[in-house]
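Submitted below is the structure of interest, expressed as structure tokens.
Some chains have been omitted; the remaining ones sit where they do in the full complex.
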């Protein structure tokens, strides 16, 4: 990363400068893979990619404003809260900076003037998880939210609720204190023995949930979003049923590619229709293959 | 008594040092250093567009930092101030969209709620004599729960939106969240609110009874009480001022982004305190200035946005931010240390 | 000399009730009884001295009079009617000004801000704090007390012990009152400054104020005192009128024996060995 931004805008050998601005907090396992994808694409095309993320919509909007001030060659935005970003994206469009939206916000992308949308919403991913859990016989599901008030996490739980058919209960834990998270999940399982499924939304929480289920002697089935080496191990050991894999690496790689092509060649992909990246599932069958990739931060 | 014309016990350098002793002057030096640093890193940072850009977050932060500075000079903390900006925004947007209120009416309702919460904070602190750190931590957590619980109960999601369509929106927005064009660059009106409030707060601190009382309740509550300062009333009023600032910032944000997330404002409370402390407020109360807090907000805003302008890797963002903060406060301190030696 | 059960001059006093009276008051701090069954009265135009050893409860009594503490038992009367003071503000509003031994000042605030704290002069339509006047008055009043402050903007925390005390006294005197309470005002003062304070006390008395004055220095107490209340270990040994007591009796009362003169002789002997001394404290 690095490099002088504004001066580099036109000067960089052909590549250009693209700003990726998401609603993921720094260090979030999911968004980190997006970042890796975007940066890898940038390297590939000789473009400068700057990545910024902030879960607070106003701050995200300010980051977009900043990118516009720097006159970048393209902006990639995740739209968890389209309303709040409307003005900032409008500014970018007005300044003739091409915008690609990623992850959520597919329905607003066109309206706001984005050239295309990549990924699919958290809600859809949640639906997939719900369906699969239902097939496994889960009737009462615990959806573990590790960041209260985060729209993306809430949408995942909503999606699961929509397709599971049974009851979905939420539990709030703190991702930065796993011992505490583990004991809270255990407490919930101990006090309500009818819970027979747990859906973690983060790989570290999945490991904490696995320990909680084991220690508490519960029979609950466990599924998670996103991957880590530990989660892949757990899937292979049968402790975790599956991990929802949105292949978010593509949500970083593709938009940079599209913007690069737009800049070079004025290409737009799919006539502005959304490009879907997932959901994929990592299960016992394909865990071994994915394991290596997860170690490398591309899955 | 012999009355001397020029007191021989005053050292020559007195005047210069006296100027430097003002709580905010150290932070001015820090601000200049940070500005110079990032200007060298990125030409956009020092362009009019860039300045408008980093002044924007500095303005809302500054409004809160000034209020928090008053409160801190008065010897108390308010950890609920950040989340209260979210609460007032949520109330306003919910009333305007779900219940069809006029935006102005919804804003007034938000103000009433903010004042009630500020009053409750103040009364709890004054009555129970618990440290305000703990009391407002309690209200912070409770508000956080309320924001989420009520929003979910009413809308089924963790955010409310659609304020744009509400009646009276355009007018309110122009007043609080619009922008003013100067030399082809748009500056947010919040910047003017911020400057105005800083001036007002400075005037109150330096030139009114109330200001004297604020310094006194923070610097020696027992002594102040003993000479008849209404300490309880002063403190309650300070909490209400902070709540009002939170309402103002909450409304500015809601009007600007037309939607509010239930987690809005969480974690900001410490940034307000940081800005006030960088600006020279003592954590123990009784000392500080409103201008200093504003400059603290500028330093924070510059460091925060400067790192992005400079294009440094986001993974290291916090590292640079921490280093900036330390260096800015250190510069501040060195200037002050040169200027004074206080015995306790 | 015997303690008068009714206060001195009670007989020849007119029917007018005393400015301030407390009857049989007490104060307990947690497990500590600081004061028990103490009565005293303050009349207009008289100086009441409160005497007693360290820890006798003098400051505690003063704080009850000035509304900082609420008494645990007994009665508090102002102009003959029982009152319950809500706090120091109320006491001030009723004309009771106090210089405290330990709650004097806000150290981080400047001299002039401290001087006017709680009674700020205001000016103009906006009722703003009249800073220029406050600085001028503070400087003048202090100079009148023999304290030539370099700079009234100096924080009180950087003043010398005696300078700090002087600011508190000057403030109480300046704002006037019906009752002026002074808790060891002269202890940190130089001879000159103490003399000025004694003169202030006399003038206040002459203007018809009731003054309560605490000091450990009999040379300060006797010249101005009209009435002496003796406290010992939290209980009252009675009030004495000036006519009922001589200077030497007072000194010996304050010292528990005519110690100081003894001491002077003892010290002048320059004994190298303390053996055989009448009371050797280190061997107690």
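Going by the order they are written in, the chains are A, B and C; count residues from 1 in each one.
Criterion: contacts are C-beta pairs under 8 Å (C-beta built on N, C-alpha and C of every residue); 3 or more make two chains touch, one makes a residue touch a chain.
What you are looking at is a predicted structure, and each value in this text was computed from that prediction instead of being measured.
Peer 1: For the full structure file, work out the chain stoichiometry and give it in label form.
Peer 2: Only one copy per chain type is drawn, but the file holds A x1, B x2, C x2.
Throughout what follows, only the chains that are shown with their structure count from here on.
Peer 1: Taking chains as nodes and touches as edges, what kind of graph is this: line, ring, star, complete or other?
Peer 2: line
Peer 1: Using mean Cα positions, find the chain sitting nearest the overall protein centre.
Peer 2: So the chain sitting closest to the middle is B.
Peer 1: What's the farthest chain from chain C if centres are computed as the mean of the Cα atoms?
Peer 2: A
Peer 1: Take the average of all CA coordinates in chain A, do the same for chain B, and state the distance between these two points in whole angstrom.
Peer 2: 33
Peer 1: Suppose each chain is reduced to the average of its Cα coordinates; what separation in Å results between chain B and chain C?
Peer 2: Centre separation, chain B to chain C: 44 Å.
Peer 1: Based only on mean CA positions, could you tell me how far chain A sits from chain C in angstrom?
Peer 2: Roughly 73 Å, centre to centre.
Peer 1: Note the residues in chain C that touch 2 or more other chains, in rising order.
Peer 2: none
Peer 1: Which part of chain B faces chain C closely enough to touch in the complex?
Peer 2: Checking each residue of chain B against chain C gives 1-4, 7, 9-10, 18, 203, 206-209, 211-213, 215-216, 219-220, 222-230, 282, 286-287, 342-344.
Peer 1: Can you check the complex and tell me which residues of chain A touch chain B?
Peer 2: Residues 1-7, 26-27, 35, 48, 50-53, 55-59, 61-63, 65-66, 69-70, 81, 83-84, 86-87, 147-151, 154, 158 of chain A touch chain B in their complex.
Peer 1: Help me check something: in the complex, which residues belonging to chain C touch chain B?
Peer 2: So the residues of chain C touching chain B come out as 66, 68, 87-89, 92-93, 98, 100, 103-109, 113, 116-120, 122, 127-129, 131, 143-144, 146, 148, 150-151, 153, 155, 157-158, 171.
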